[in-house]
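Removed: one protein chain of the complex. Kept in place: all other protein chains.
This part shows subunit A:
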Amino acid sequence: MTFQQPKLNTSPKVSDEVRQTTCYMCACRCGINVHMKDGKVAYIEGNRDHPVNKGVLCAKGSAGIMQVNAPSRLRAPLKRVGPRGSGEFEEITWDEALDIATGLLKPIRENNPEKLAFFTGRDQSQSFTGFWAQNFGTPNFAAHGGFCSVNMATAGIYTMGGAFWEFGQPDWDHTKLFMLFGVAEDHDSNPIKAGIGKIKARGAKVIGVNPVRSGYNAVADEWVGITPGSDGLFILSLVHELMKAGKIDLHYLAQYTNAPVLVDAETGLLMRDENGKELVIDRTTGKLTPFDQKGVQPDLSAQYRHAGTTHKTVMHLLAEKYLDPQYAPEAVAERTGVTADKIKTIAADLARVAFDEAFELDQEWTDFRGETHKTMTGRPVSMHAMRGISAHSNGFQTCRALHVLQIILGTVEVPGGFRFKPPYPKPYTAHPKPHCGVQPNSALDGPHLGFVQGPDDLMLKEDGSPARIDKAFTWENPMSAHGLMHMVISNAHAGDPYKIDTLFMYMANMSWNSSMNSGGVMQMLTDTDENGDYVIPNIIYSDAYSSEMVAYADLVLPDTTYLERHDCISLLDRPICEADAAADAIRWPVVEPDRDVRGFQTVLVQLANKLGMPGFTNKDGSAKYQDYADYIVNHQRKPGIGPLAGFRGENADQVGRGDVNPDQLDRYIENGGFFVEHIPDGANYYKPWNASYQDWAVGMGIYDAPEPYLFQLYSEPVRSFQRAAEGHGDRQPPEHLRDRLKAVMDPLPIWYPALEDNGVDLDEFPIHALTQRPMAMYHSWGTQNAWLRQLHGHNPLYLPTKLWEQHGFADGDWARVTSTHGEITVPVAHQAALNDNTVWTWNAIGKRKGTWALSEDAPESNKGFLLNHLIHELLPPKGDGLRWSNSDPITGQAAWFDLRVKIEKADAPAESQPAFAPIKSPVAQGPSELKWKVGK
């Protein structure tokens, strides 16, 4: 046939209109352009002007169209009519739903607000939901931080006044060596992918420390396939090597950290003057002086003799601790699975890049002591870490160890290093402390969550029992800044520390992938007492989709999907800032819901109004806010400070602090859905100590006054709990926790084996088992999307070559995987690029039959499975009758990754085990074919 080229229209119309909003289907929070045709969503792409993603977009973001049309979307409020867990509901009106909820909540509020446990899961509006809970008056509020990465957040804030995750970033423009620890394929996902692409194009090196070589670790130039839970030991060995070689930044340590601060030899607390300022010896005068005086040269090597006692600097204690041979590479190699040579090589490379490749930015700046520096010294080593090091019972100290490593290299808040994003840096002392003062019919006496500074700040009742249902801020886990969501149902069921009346949850799939011990949680949610009443009397749940948790609620409040709602990604909460800019963003309804659903936050406003809650009610008794959008615009946390920092004031020209602007949301929409305020040149590095950054932050409303501070290599709050355990002070831990507190509450980072290891026969259960979410499905909030499930509809258990060969596995085989707690039988697959003693799978691919509008023969509910059945929220019983939480003993972080298992080959069952009975779906099953095209 001869060649005939048809005529083609290469300029078709793309869309009628582009609406710009925020994706926020995961914690990445990218800006998106939603192309509309005939009022429908036709195509979604990244917003090029947006500070987070700069135009790019991940698979999940691009598949948003399948989220908005998902058959699993709940359609109307639901009232349970069958037994809990059956999925038998009737649709009701919103009036009826709000009446039922008010009928439950009003008497609780009038009599004993602690009988409400309000936990909000993967909440994207914690500043608002916390405000609601505070005004309701219950002490029992938290979001999902306790089972996510509170170790990372808390260790960062107590040590450096800021953490990894989305609260900081490598200096992508200058870094030459980027080291990732335990970062799965998720978390801050697009910026990290973009950053890796950018630095690799420059020839910078990427080191991946992770038992699993997928995702970012697949492109890492050097892979350290570490044994799970041993990162702290590996990091302290690097510290050992660097100190031994003198490859530490002495100027940085002396000027910006508490390394030169004197430690009182008798109390182990920092020596302070009468104003509470930490004391150092000035190397020029040899005299004792507060650290922040002009011209002071803090002496790292000083000793101070007073009244017959010699007090040493933190630097002395660091040397004594970390030069110990227990941290030598040879001593840690076996435990970490990293050879001594490799550890030494990494230490040498870190030192070479930090010191031999140091550079100067031609940028003058003035520090908090008033000294002006002509240049900014860059140390181009940057690090990032996430759940892999966080979700262990030694995670807090491991995260602290990592920060010590960053700090001794002088790489935090310097060019080429790790940088904070506003509102960080912010010292732990500038954060609120937790509150639990409950009075009937009143607001709580302050915010629920915060940063304790010592035993006096614990949330204990007068009899010493926990004030909160999750036992946060108790001796079991004193520094639990995000609460312990994973303990709420277990504790409420056990009536330990007390019974509750109503469990109210949002976006938390507790009867499935968001709980340890999912099967046990299902039982707790359906368990009845001797009268036949549910042990947890009432459950209200809000979700946008037909998740596994829906069936366990008595009342279901259907939420909107992400394109149908207002939100603010606020500086009061988890904003979209960059290291060079403060920024926040909104979501707005780019399409209206086609179902009888309401944004959950608006429902909370409506409930607050029905209950007449303070904070939501004017003096004349009228409602302050009609809905969430009204709150976003008109709420003021402090005078002039509201949820959104941009376009404040009558003329929309005030930034940070300013009057309410009734048209603020329209200005955001005109600006692409976000607002950016750049940090001035010269203020954008050395932020904790940089006078011009501090002044800028005060102007923005981030601080009320400049708050320069020292990095806390030695953590005084941690020491204060250890000291209490040694018998000092009025508030004393119970005896059964005393020895544990003495051991783990070390003011300098330490490593100890996972707590579960003490109760498990490691010869019988030698294998570590982990999970991660796939990049295309980062964060399991949202539905099993029609496009994405074609990429990740199966989750075999991946086995390393050693185990694969040892057990003689072949493709298509199944394995029985057993922990001390449970057993699963699941399909297996081989992965060579995996730590020898580790198995893993994709999290939350397994679904229960009858959920998410999937057919009952969907692979997710036949071959899919959860590792959660192997993990208990409690440690194995010790025979003392006590319920020991499977959490970090310092922060309460759920220790998901401490799991130990054994593996055997198994005959293929008909489906993955355990299998659960189907739930009756509250929504119709999805169509059998999709030909999705909204344009003509």
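Criterion: a residue touches a chain if its C-beta (ideal position, glycine included) is under 8 Å from a C-beta of that chain, and two chains touch if they have at least 3 such contacts; residues count from 1.
Keep in mind that, in the parts below, contacts and distances are computed from a predicted model.
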{"item": "Omitted chain, identified by the protein name its UniProt record gives, among \"Phosphate-binding protein\", \"Cation:proton antiporter\", \"Fe-S-cluster-containing dehydrogenase component\" or \"Ectoine/hydroxyectoine ABC transporter permease subunit EhuC\"", "value": "\"Fe-S-cluster-containing dehydrogenase component\""}
{"item": "Among A:Gly520, A:Gly642, A:Gly673 or A:Gly926, residue touching the chain not depicted", "value": "A:Gly926"}
{"item": "Touching the absent chain when the full complex is considered, from A:Gly268, A:Gly615, A:Gly759 or A:Gly793", "value": "A:Gly793"}
{"item": "In subunit A, positions touching the absent partner", "value": "1-6, 8-14, 37, 42-46, 48, 53, 55-63, 65, 71, 185, 189-190, 193-194, 196-198, 200-201, 213-223, 225, 241-247, 250-251, 254, 283-284, 286, 297, 299-301, 315-316, 319-320, 323, 341-342, 344-349, 351-352, 775-776, 786-791, 793, 801, 831-834, 853-855, 857-859, 862, 925-935"}
